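Missing here is one protein chain; the remaining ones are kept as they sit in the complex.
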Amino acid sequence: MSGTYKIIELVGTSPKSFAEAVRAAVNEAAKTVRNMGWFEVVDQRGRIEEGNVTEFQVTVKVGFKLER
Amino acid sequence: MSGTYKIIELVGTSPKSFAEAVRAAVNEAAKTVRNMGWFEVVDQRGRIEEGNVTEFQVTVKVGFKLER
Amino acid sequence: MSGTYKIIELVGTSPKSFAEAVRAAVNEAAKTVRNMGWFEVVDQRGRIEEGNVTEFQVTVKVGFKLER
Amino acid sequence: MSGTYKIIELVGTSPKSFAEAVRAAVNEAAKTVRNMGWFEVVDQRGRIEEGNVTEFQVTVKVGFKLER
Amino acid sequence: MSGTYKIIELVGTSPKSFAEAVRAAVNEAAKTVRNMGWFEVVDQRGRIEEGNVTEFQVTVKVGFKLER
Amino acid sequence: MSGTYKIIELVGTSPKSFAEAVRAAVNEAAKTVRNMGWFEVVDQRGRIEEGNVTEFQVTVKVGFKLER
Amino acid sequence: MSGTYKIIELVGTSPKSFAEAVRAAVNEAAKTVRNMGWFEVVDQRGRIEEGNVTEFQVTVKVGFKLER
Amino acid sequence: MSGTYKIIELVGTSPKSFAEAVRAAVNEAAKTVRNMGWFEVVDQRGRIEEGNVTEFQVTVKVGFKLER
Amino acid sequence: MSGTYKIIELVGTSPKSFAEAVRAAVNEAAKTVRNMGWFEVVDQRGRIEEGNVTEFQVTVKVGFKLER
Amino acid sequence: MSGTYKIIELVGTSPKSFAEAVRAAVNEAAKTVRNMGWFEVVDQRGRIEEGNVTEFQVTVKVGFKLER
Amino acid sequence: MSGTYKIIELVGTSPKSFAEAVRAAVNEAAKTVRNMGWFEVVDQRGRIEEGNVTEFQVTVKVGFKLER
Partner (left out) sequence: MSGTYKIIELVGTSPKSFAEAVRAAVNEAAKTVRNMGWFEVVDQRGRIEEGNVTEFQVTVKVGFKLER
């Protein structure tokens, strides 16, 4: 992976699972960031309403190559 | 989120996925705890039997508002 | 769990979810390691290609009893 | 400090400072918990509204002696 | 370990050793908590008086199954 | 908090307190970032000159919603 | 900051706030240590008496240049 | 300690103390591993049965020199 | 260091050493970021090909002053 | 514990147990340091010779009050 | 990186630098392990003799693909 990379931190959300929350964050970021190559999970949280989990929230670090 | 909150720690289990294990812990806690608002994953483990994962175990911290 | 156990570290991969990545690692290890009893997740990462998550990678520690 | 102690986790909030948020959590807990002896800060967060910090949130562990 | 578990945090003390401090915390908790299954050490401290260790203090997390 | 969020890391400074240093960072960021919703303290440092604390420095992570 | 620095660890206390506890530790150390340049907070604790916070305790690492 | 070393992770158990659990893991490993030189404790857990600690479990990393 | 600072995270790479990998990341960032003042290493990794280390990868946090 | 405290870091050793290693470090320090009040374990290691644990090594932080 | 990987932990040593210590560990491991793909530094230590650093010791985790 020679070259230089930047890492940004995102929070994705999903009513279904942690994996879907990661996908949501990555897909949203893809609208403005190019060359994303990997992610790393740094936090997994969620919202509870009336005794049920209604949202999974995953904080990810996403790395992408800086273009010259 | 003005007011004071208490955080309890639970372990939920599921044969299917980490997300289901979180839901199991939250739903069980809902039988006796009111006003739960959020959870945070602190550990993800599981049981292996005869070379297969038979149980996902997720330790979560759950926060709820103290009622006056 | 009296006796002595050894812990090995594995990375499993899956295009679908973190839980499937854990299962993949454990099932592959089962081909050569006997008596596996538990796992613990130590890292969750993944690959992004063209703006989509194409692989979930989970690093797990797996414990198994040493046979005398 | 001979004897046995229990530790509970609380989140206090204040519009003014981290110290006030700790005091709020401890004072609220004092309504139902006796013999509290010490606290330890484990997280400091807060809410931002329209570009201003409107709430400081401090998560504390609080220890108290178990009465026989 | 299917089912849901709760984790509580305790501090046990002993003039003799860390192991005895753990036993003290667990035995005291057993007076009011049923179904305890495991503990995990999270902190080891102690008191010094006139140049001698006079007390070992161990903070443990203790897990027990929630009864339905 | 459905949707996707970005987290940025800032260091605020104040001659008076940690809380003021957080406010300084958030207020400065508000000049260019919209929709900030929460912060989390990740480091607390400071400068000492001639035996006195002359500056409190707080590193915070700040989360804000990505606008579509 | 060329040269070599030493780091010492101190605990300051204050009945008012975390910032005052840091100032107390630094001011006390200034009586015997020269050239202190920075501090870093490593722990924030406190004492509770009769349901009120009566003391804030801050553990800081303090760096100072070694004089040749 | 010039040369190259390998580190393995083991869990030893003992009904008596943490020190005995370490000895048990090291003695069991000595049956198949030569040249072990040091250990480091990474986790201390245990089993509780009917309100009593019945087993101390210590996870250790053990280092040994690779023979050419 | 009065004022407000932003921290970004970068990964630099080098076939020679960790220090060169840091320099590579900082020099690349200098093309678009002004006022960089310090860095902190947060991760050190690398690539292995045919039994040889062919790349050192260093993740750094870099701080720079926000211009008004 | 009003006043200011200093924390020093020591490694004690014992052929018998972790508790004895802590006592050894504290007793040795008592020859030159007055007013020691507490310790905290930060690392537990040891030496292995010919397949047996021959030394327990405990790193402790020890706090003592600064005299005016 | 689809497939399953194993991670082993090694300590390499060098009288010259941390980078050389990593190379030493990887080259030694290459004698018996195939398919190594990456390393991660987990600890950096060293030996001091008569006031000089005489050895750099780097603990690395090394990942390699399991062959079917």
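Letters A, B, C, D, E, F, G, H, I, J and K mark the chains as written, and numbering starts fresh at 1 in each.
The working rule: a residue touches a chain if its C-beta (ideal position, glycine included) is under 8 Å from a C-beta of that chain, and two chains touch if they have at least 3 such contacts.
Predicted model, so just to flag it, every value in this text is computed and none were measured.
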Contacting the left-out chain in the complete assembly, out of I:I8, I:M36 or I:L66: I:M36
Residues in chain K touching the chain absent from view: 16-18, 43-48, 50-53, 56
Contacts of chain G with the absent chain, listed as residue ranges: 1-9, 61, 63, 66
Touching residues (missing chain, whole complex) on chain J: 8-13, 15, 24-25, 28-29, 47, 55, 57, 59
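Throughout what follows, only the chains that are shown with their structure count from here on.
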Fewest touching-chain hops separating chain G from chain K: 3
More contacts between chains, F-I or E-J: E-J
Of all other chains, the one whose Cα centre sits farthest from chain H: F
Mean-CA-position distance for chain C and chain A (Å): 22
Chain centre separation (chain D, chain I; CA means) in Å: 38
Junction residues of chain B, two or more chains touched: 8-9, 17-18, 29, 47
Each pair of chains that touches, named by its two labels: A-B, A-C, A-F, A-I, B-C, B-D, B-E, C-H, C-K, D-E, D-F, D-G, E-H, E-J, F-G, F-I, G-J, H-J, H-K, I-K
